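A single protein chain has been omitted; all remaining protein chains appear in their positions.
Entry: subunit A
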């Protein structure tokens, strides 16, 4: 090797040695050579160029990275702000690791801080209401399989304090670009409890929430569950006189007073009809009675509504849930509804306790209502006639039409079952109307007229609603005309209670009826707080004495004295008297002896359908049949 070659190799190695510095990832050095050889200089220049390019690329990459980081930080900041503003929790479900990563807010809203930020997703699902787990998994699966564009599911989540929050989770899947299978799903969880579980007017938890908590408490099996329902009997009246601001103050004040009665873990919520109910830990009657007393005491003082004071009257009903009495919340809430019906009709200040028998009665009432509605729709209403007997002559020349329902499956339904229901539900008007339509043709029925003559009269009961309907008289007269019946053959029976409800209108209707020739009878006299004074004032033709005064009259001197007084008074007032409820010969004999003119009762005949009536009740001679004379 020549000297020049040796020098050249040395220079080349000099440059190569300097390049070795790059092995540590360092490129911030500069190559230099003292060589006079142009090619060595060229090698040096180009090597420096490569180093310079690497440095520049690194700088550009670092700048790009910094910009990217800044962008990411900025976007993260904005996203954080949005999430913070939305008050949503954030979650990320790693399918491969089967882990759920959640934010602080998620933990706080879910009431499970003890889980930490990373845990198995099953912990989440198991905190959901059992009924919501299936739909949640289904929604997630649908999205993971590409059936839905986004995952979205509403569910109820335990809040860690014995209650539930209503949540909505939304998310989107990230798919593996190679396999196409879902890798993770990220999303948010928003608390929509306010919208779902809180009544916007009262700010109290709604019926759905109460149902949910009740379900859980009953499922726990501790037996420590009781409900108090609170009915403010004068609430509607009070509200009528309030301004909107005062009404809001009333709602707030009631809520606060109810809350004052609560102990830890208890709840005030609304039933489906917005009646407040208090879920308490007391489950027996005594405990509930004490709690009810405390509750009522809260309303002993008036409520200050802005500048006005009002008193609320309340009735409290208790539903003890002791000893596994209810199999679920639906069962207990049904009992609550039954209880409510009682509570609403109870006197102010009452405390009522639910009894299982109430449910049976309620069921019967419900059945009766259904039967009644079906009867009205399918024309199962049928008038039965009970004869009114002239106690002096034994002649039958009048009947009372009594309503019966002939159910195709159940047969005859007792009026004792459906009349109270008809009055309670307001169906009494329709029922009375149906009776009128069915009864009027009987008055010209050939068979009846053949047996009882063409002039027998029929009396019909008028409901309180009909009595207070100013158009009632016109309606009756029109129907009579349509049926071709002389109004003088019709008598309407009204009760004293019905008249008293609004005496002025009732008087007008009664006078109009009488003016048209229709007789008016006061029914059930003596059954309640009967006033003899009214007898003089009311436009009446007849008085019907209630069976309670008749039953056992033969052996009750007080009843006899009252009866004699009524009979005398009516004679003086020119009122005819019908004595109802005569059931045996002794009563009949006694009444005849007292000078009673007309009698009605099982002794003569039960109310019967036309054919049976004709077959069993002759026009004359019934007293002999009854054994009275």
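Throughout what follows, contacts are C-beta pairs under 8 Å (C-beta built on N, C-alpha and C of every residue); 3 or more make two chains touch, one makes a residue touch a chain; residues count from 1.
Keep in mind that, in the parts below, contacts and distances are computed from a predicted model.
**Student:** Leaving aside the chains on screen, match the unshown one to its UniProt name from "Haem-NO-binding", "Menaquinol:cytochrome c reductase cytochrome b subunit", "General L-amino acid transport system permease protein" or "Cysteine desulfurase".
**Tutor:** Checked against "Haem-NO-binding", "Menaquinol:cytochrome c reductase cytochrome b subunit", "General L-amino acid transport system permease protein" or "Cysteine desulfurase": the hidden chain maps to "Haem-NO-binding".
**Student:** Which of these, A:51, A:225, A:545 or A:598, touches the one chain of the complex that we don't see?
**Tutor:** Residue touching the chain left out of view: A:51.
**Student:** Taking the entire complex into account, which one of A:36, A:149 or A:273 touches the absent chain?
**Tutor:** Considering the complete complex, A:36 is the one touching the chain left out.
**Student:** May I ask you to list the residues on subunit A that touch the chain which is not drawn?
**Tutor:** Residues 30, 32-33, 36, 38, 41-42, 44-46, 48-49, 51-52 of subunit A touch the chain that is not shown.
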